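The complex is shown incomplete by one protein chain, all other protein chains being positioned as in the whole.
Read from first to last, the chains carry the letters A, B and C; within each, the first residue is number 1.
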Amino acid sequence: MADYSLISTPPLAGTDLRFGTCRITAPADLALVSLALPLGGEDAAQKAIAKAFGTALPDIGQSAAASDGSTTLLRLGIDQGFVMFTHATPDAERVVAAKLGGAAYTTDQTDVWCALDVTGPDCRRALERICPIDLHPDAFTIGSLARTTMEHLGVIVIRTDTDSFRLLSASSSAQSFLHAVETSFANVM
Amino acid sequence: MIINHPLLGPRDAAEFVYLGDASLIDRPDWQDPDAAEKFYEYGYLRDNPAGQHQELWYHEQGDRSWLVVTRDTLSHEITKVELARDVAKARGRDK
Amino acid sequence: MSQINRIDGGQIDRSKLLSFTFNGREMHGHPGDTLASALLANGQILVGRSFKYHRPRGILTAGSEEPNALVQLRSGARQEPNTRATVTELFDGLTATSQNHRGPLEFDLMAVTDFASPFLSAGFYYKTFMWPRAFWEKLYEPAIRSSAGLGRLSMQDDPDHYDKGFLHCDLLVIGAGPSGLAAALTAARSGARVILADEDFTPGGRLNSETLSVDNMAGADWARMAVAELASLPNVRLMTRTTVYGAYDHGTYGALERCTDHLADSGGKPRQVLWRIYSKRAVLAAGATERPIAFGNNDRPGVMMASAVRTYVNRFGVAPGKQVAVFTNNDDGWRTAADLAARGVSVVAIIDSRDKPAVCDVPGARHIRGAAVKDTVGRKALKSVTLTDGQVIPTDCLAVSGGWNPNVHLTCHQRGRPNWRDDLQAFVPGDSLPVGMQVAGAANGAMTLGAALAEGHAQAARQLDALGLTAKGSAPQAEDEPRDCAGFWHVKESAKRAWVDLQNDVTVKDIKQANREGFRSVELLKRYTTMGMATDQGKTSNIAGLAILAEDAGKPIPEVGTTIFRPPYTPIPIGALAGRARGKDFRPYRLTPSHKWASENGATFVEVGNWLRAQWYARPGEQGWRDSVDREALQTRQSVGICDVTTLGKIDIQGRDAAEFLNRVYSNAFLKLPVGKVRYGLMLREDGIAYDDGTTARMSENHYVMTTTTANAVLVFRRLEFARQCLWPGLDVHLISTTDGWAQFAVAGPNARNLLRKVVDEAHDLSNEGFPFMACGEVTVCGGMPARLFRISFSGELAYEVAVPARYGNSMMDVLMEAGREFDAVPYGTEALGVMRIEKGHAAGNELNGQTTALNLGLGGMVSQKKDCIGQTLSKRPEMNRDDAIRLVGFRPVDRSKKLIAGSHFITKGDEAIMDNDQGWMSSVAYSPSLGHSIGLGFIKRGHERMGEIVRAMSPVHDTEMEVEIVSAHFIDPEGDRLRG
Partner (left out) sequence: MRYSALRILREGLTGNKGWKPVWREPDPKPDYDVIIIGGGGHGLATAYYLAKEFGVRNVAVLEKGWIGSGNVGRNTTIIRSNYMLPGNEHFYEMSLKLWEGLEQDFNYNAMVSQRSILNLFHSDAQRDAFVRRGNAMFLAGADAELADEAQLRRELPFLDFDNARFPIKGGLYQRRGGTVRHDAVAWGYARGADSRGVDIIQNCEVTGIDVENGVVRGVQTSRGPIRARKVAMCVAGSSGRVAALAGMRLPIESHVLQAFVSEGLKPVLPGVITFGAGHFYVSQSDKGGLVFGGDIDGYNTYAQRGNLPVVEDVAEGGMAIMPIIGRARLLRSWGGVMDMSMDGSPFIDKTHIDGLYFNGGWCYGGFKATPASGYCYAHLLARDVPHPVATEMRLDRFKRGHLIDEKGQGNQPNLH
C-alpha cells in the first residue's frame, strides 16, 4: 500500500483581521462534540457529564467551563449540548464518549462548524449589524450563548468576555460567514 | 413578530418556520376503521379561525424545538407558547 | 451675494459657504441649510411640475410631507429621483435638477395638458381609449406611460451599499421634538435603555422653527441642552437622520438611518442602515403636519404652509417672500405673521376665515376678518391674491394655515383607526394602538408646547411604570399658546380649480365628481381620483379631501373616515430594504470540501441551492462541456471516477427507538436493517406524494446515518424533528446534522475497489464478500484517519462512498486522484453524475417534484402495507391509484441522431396535439456516451404497459417534435451485475 497522508485544511485557518482595536481570529484546533440526553436517562446523563467535566451541563442558553478550564460545555437545547475544547486530532468524539461511558449520545461536530473569535470594544457595535440577539451586557452576560441567524447563516454566538464573542457557523459557508462578520466591522469602524 | 420561547425568551419570528394548525399533532391511527376519512380531515380540513389559533412553529434557527403558539389571527397577539412535545404528550402521543 | 432672500439669524453656519447647482445654475448656501432653504435663499421659487397638468410648482413645506419640491438629486449612477428638497441636507457640490417636464422647467411643453383639463377630470381614462382595441397598447398607453411617472432612474446599478442592523431597548421614542425630548429625558434619567430617533439632522422638531421658550430659555437652546444631556448618557442611543417608518408586531419597529446622504462622498461606508428595533415600549412623538386650505389656483409657486414660512425665517434665515400675506383659519397662522414681522419681513395682510379679533398685534399688517382667498395670480411665481370680497392683495408669498393634523400614521399601522376630535378639527390616535405604544404631544392632539412637554413626560412615566422603573424628574415647563381652529377646508366661493392633492393634481371638483358618480367611500374616492397616492402619501391632502367629501355628501367627517395608513411613513429606498443581500452576496455560498482542488483542476461550478458544485472538469483541448461530460461518464464506467457528494444531507440518528422511528418515517421497512448495512429508503409526505429518497446506514445498534437529497436536507431534518417532537415524543431518538462534517466522495467504476484498496488501511477487508453491496462501516484511511465507507452506487457501477472529516476533504480528493492515477481515474461533476443516473433510471429532483407518487415513480412496492408510515394512508386514495396513472419509464428517439428535450409532452400517435390528449412529459434527458444517443426519463400514462410504443414528444416552445420509443428506464446494466461485482 502506498503512503498517502491527509492534510488538514480547516476553512478559516489563520484568519487574523484587525479593525482599529478590534480583532477577528479563527481559533485553531477547536473540537466540538454534541451530546444528546437519552429520553428517560437525562439524570444519569447529567451525572455522568458532571463527573466527566467537573461541572454540570448548564441551563439552556448558557455555557460553563469544565473544572480544569480546558473544556466548555454549551447547552443548546432541552436535550442537546456541545462539548467544546482544543483538540487537534480527528477523534474528539471518542474522547468525549469515553468520558461519558454511554450515558449520552455523542456525535462529532468538529468539522460541521467553523469558528471566529471577535474581540475589542467595538464588537457589539459591529455585531449589531448582523445579530438579532440583544448583546447588551445586562441581557447577554458572560457565558451566555444563543443560536440564531445572521445574514442567512445559522450562527451560535457565545459571550466569552465583556468585549469578546465566539461565533460558530456552518463550515461549508465559512467564507460567506467571514465576509459577513468582516463587513460588519468594516462598516462601523 | 416576537415569539416568547418558553426556554429561550423572546425571539424574532424570523428565526422560526411556520407549519400550521396544531391539530397536525393529532395524527390519526392508521388502523382506525375510518382511517381514510380521518386522515383526509387531518390532512386537509382546517378550522382556520379568525381569533385564537393554536399553531406549530419550528425554531429552525435556534434550538430546533417545535412550539405550539396560541396567537390571535386578527391582532397577532400571542397569549401562550408551549413546547410541542409537552403538548403532544398531554394529548396522549407518548407512544 | 446671490442669496437674495437670506436674512439674519437661523441655525446655519454662515462661516462656511457651500456651492450647489440647480438645473445647472450655480447657487450657494450654508451648512445647516436644506436644499429647499438654499433654493429659497437664492430666489428659486419655481422648482418643479405637477404630475398630471404639469402646473408650475414651488416649495410648499419644510418637512418630509412635501408634495411639490421633488428633485433629481446627484447625477450618474447615483441619480436619485423624487427627492424632497425640503429634507435634503445641503452639501458642497450638490447637484439637483427638476423633473417631469419636457423642455426647460420654465417652459414645459407638457403644460398644454393643463388647457385640456376639463376633459381630464377624475377617472376620464376609464371612459375612453377603448376603440379600436389595439390602440390601447400601441398608442394610448405608451403615451400615458411616458408622460406619467415623475423622476427617472439612472438605469445603472446602484453603486452605493447598504447595511442593516438590530437594536433593542426598553423605550423607543419616535420624534425628538418637545414631547419626544421630554419623554426621552424622563426615561433616560430613570435608567431605562432608550432609543430616541428623529428624521431631522437637528433634533428639536418645531422648537427649531419657533420662537417659544422652554424652562425660560429659547426653545432651540433648550433642545440643544436636552440633546447634550441625552448624548452623555450611556443608556441612550440618539439617532438623528433616522426615520421610524413602520410599526410592526410585538414592539418591532422599522427605522431607516441616512448615514452618508448628507455627504458629497460616502467614503466607502454604507449609505443607509435599515434598523429593526425591538422595543419593550414606545412613545410616539411624531408631531403634527399643517394642512392647506383649498381655494382657486392655490397651487401657485409662492403659496406655502404658514409653519414652513416660519421655519424658513426662524431656522434657516430665509425670507420666502418680500411681501407676505397670511391666510389662516386658526390662531397658529398668526404666529407666522408675528414672527415674520419681528424679523423685519413685511407682512401685508392676515386673512382670517374667522370673524374674530386679532390674536396678536402684527405691525404693518392688515387684519381682514371673516374673509378668504378665492383666487391667485402669477403663473410661475405668486403676484397677488383675490379675496372673497373681491379685493386684490399684491403678495409674493401666501402663508396658508388650515390647522394641524396629528401624525397618527404609526398608530394605525396595525389597522387601528384614528378618532375625530371636534375641538381640534382633526383625527387623533384611536383606542387601538400597537402593543406597547403610547402617543405624546402634537401627535396625540396636545397641540400647545406646554401640553406637549407635559404629555411627553407623563407618557414616559407611564411606560416606565409598565417596565417596572420609576420616573425621575419633572416635565419641562412652557406656556400654552393660543390654538383655536375652525373647521374650514375649502373656499366655496372659488370658481377656479382648487387643489387638494398638489402632486397628483386632484381638485375639489374631482372630489365632487367622484361623489356624484358614486365613489363615496373614502377608499373609493382615493382610488378613483388618485388623491393621496402621490409620493407624499397624502400627508397634506387626505384629511382635507375627506372633509370636502363629507361636506359634499352631507355627512359628518368621522362617518366618512380615513383611508388606511400604511408603512412606510416616508418612502424608503429599495436598496436599503435589501441591505447587503445583492449581487454575489444575495445568499451565502456553501462550498464542498474539495472546492479548492476542483477550482485548480478545471472545474466549472454550478449553483445547486446555496451550494457551488463542480459541474464538469474541462481538460485542455476539449471543445465544449459535452466533451468533458462524455469523457467523465465514459471513463467512470470504463475504469473509475470520483465525485464530491458532500452536499447530500447527512443526519446522525441515535437512540434506543431509532429503528422504530425510521420505520415510521420511511415508507419501506427499516426495523430489520442489520448493523453494518445500508438500505435505500423512500420518504412520503403525509399526503402520500413521494418526498425524498436516500440511504440510511446502521452504524451500530442505536446509531444510524441517514442521507437525504441535497435539495431536501434542511426540509427532511425539519420533518424528522416534527415527527420526533410532535408525533412520537415518547420515542428515544435524537437527530443532529453532520452534512458539513464529513467530506464524502463517490468512487465509482470497475476499478473503484482497486483504487480504494490503496487508500483504505489494510486492516479492512474490501473484498466483495468482506464488504458486499450495501455494506457500511467505520474504517481508517491513509494510515489511521477515521473514515466511513459505504458500498452504495448511484451510477450503477461498482461504487463506494468514502467519508473523512471535512477538513481533510480537499486533501482526500488529492489522495484519491493520486491513487487513481494508474487507473486513469477522473473526477466527475454533477453533469456526468446526472448522465449516469439517467442511464440507470434513478429518479432525481426533476422526477421527485412534489407531484409524483411512489406508484408514478415505479416504486409502489416500496410503500409497505404492513405498517404505518407517514403518507401511507393518504397514498391509497383512489385517484392516486388510477389504472391510467403516469409511470416513470425510459425514452429514446426513434431517429437516434435526435436530441430529446426535457419538458416535451407526449401525444399518442394519431391523436390531436391538445391538452386533453396529453399523455405525460419528459422529465430528464441526457446524451448517453455509452449508448451513443440521447436518452430520457419521463412520465407517461400506463407507461409500464407501453414498452416499445412510439409516441410523439412535442416541444412547441422549441417549435419541434419527434417520435420517441418507450423503453425501460434502466438503459445500462438492467440486472445490476456491475454494482454487485
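Here is the rule we use: a residue touches a chain if its C-beta (ideal position, glycine included) is under 8 Å from a C-beta of that chain, and two chains touch if they have at least 3 such contacts.
Everything numeric in this text was worked out from a predicted model, so none of it was measured.
Shown chains touched by the undisplayed chain in the intact complex: B, C.
Check C:G344, C:P556, C:P956 or C:G981 against the missing chain and you find that the one touching it is C:P956.
Check C:G267, C:G518 or C:G910 against the missing chain and you find that the one touching it is C:G518. The missing chain, though absent from the display, is touched by one residue of C:T113, C:T530, C:T562 or C:T636; that residue is C:T530. Checked against the full complex, the candidates C:S2, C:Q391, C:S700 or C:Q851 give a single residue touching the omitted chain, namely C:Q851. By the touch criterion stated above, the residues of chain B touching the omitted chain are 1, 12-14, 18-21, 37, 40-41, 43-50, 53, 55, 71, 73-76.
Residues of chain C that touch the chain left out of view are 51, 78-82, 118-119, 121, 124-131, 133, 136-137, 141, 144-146, 148-158, 160, 162, 164, 246, 248-249, 252, 254, 274, 276, 413-415, 509, 513, 516-521, 523-524, 527-528, 530, 533-535, 537, 564, 566-568, 571-575, 577-579, 581-587, 606-608, 685-689, 845-846, 849-851, 874, 877-881, 901-905, 913-916, 918, 921-924, 954-958.
Following the convention adopted for this analysis, only the chains that are shown with their structure count from here on.
A separation of 32 Å divides the Cα centre of chain A from that of chain C.
Of all residues in chain B, those touching 2 or more other chains are 12, 64-65, 83, listed in ascending order.
Each of the following residues of chain A touches two or more other chains: 80, 132.
Chain A contributes residues 1-11, 34, 36, 38-41, 79-80, 90-91, 105, 107-113, 128-134, 136, 139, 151-153, 170-177, 179-180, 183-184, 187 to its touches with chain C in the complex.
Residue ranges of chain B in contact with chain C, taken from their complex: 1-2, 10, 12, 17, 19, 24-25, 27-28, 30-31, 35-36, 39-40, 43, 56, 58, 60, 64-66, 75-78, 83-85, 88-89, 93-95. Note for the complex: chain C touches chain A at residues 163-168, 193, 269-270, 273, 276, 278, 580-581, 585, 587-592, 596, 610-611, 646, 652, 654-656, 702-703, 730-734, 736-743, 757-759, 761-762, 781-783, 785-786, 804-808, 810-812, 815, 818-819.
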